[in-house]
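Taking it in order: structure first as structure tokens, then the write-up.
All protein chains but one are shown in place.
Coming up: chain A.
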Amino acid sequence: MKLQTILDLPECKVLVKGNPDREISKVFCCDLLSIAMGKAPADCVWVTVMGNKNTLAVATLADAACIVLAEGIGMDEGTLEKAAEEGIAILTTELPVFDIALEIHEACRS
């Protein structure tokens, strides 16, 4: 499934659209960056409440396709610009981690 499907989810606000044609692998949830670093699958949609610069660094290095910030968490402008350079999509939603992850999972299956 392509990233565009996630960008189109009504519950999400797109902060950086990344590469909408990118094929995504699965949804992945984790807030501890050191665990995400080792376990996030390549091309995943990563749901987290950590919205700092290091989150983007981990996503870049682990080859995540997209970061979804749950619970209304945002990201500073500088980091968003960097995400655009790296081609990683950044979305934010008011939903809790589980709820948005379930939506993404179901979108991936349908």
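By definition in this document, a contact is a pair of C-beta atoms (placed from the backbone, for glycine too) under 8 Å apart; a residue touches a chain by one contact, two chains touch by 3 or more; residues count from 1.
In this text, contacts and distances are computed from a predicted model.
Undergrad: Out of "ABC transporter ATP-binding protein", "Anti-sigma regulatory factor", "Beta-ketoacyl synthase" or "Rod shape-determining protein MreD", flag the one the UniProt entry gives for the chain missing from this complex.
TA: For the chain missing from the view, the UniProt record says "Anti-sigma regulatory factor".
Undergrad: Given the contact definition stated above, which residue among A:7, A:50 or A:80 touches the chain not shown here?
TA: A:50
Undergrad: Of the residues A:33, A:47 or A:89, which one touches the chain left out of the display?
TA: A:33
Undergrad: Could you list which residues of chain A touch the chain missing from the display?
TA: The list for chain A reads 31-38, 42, 50, 52-55, 57-58, 60-63.
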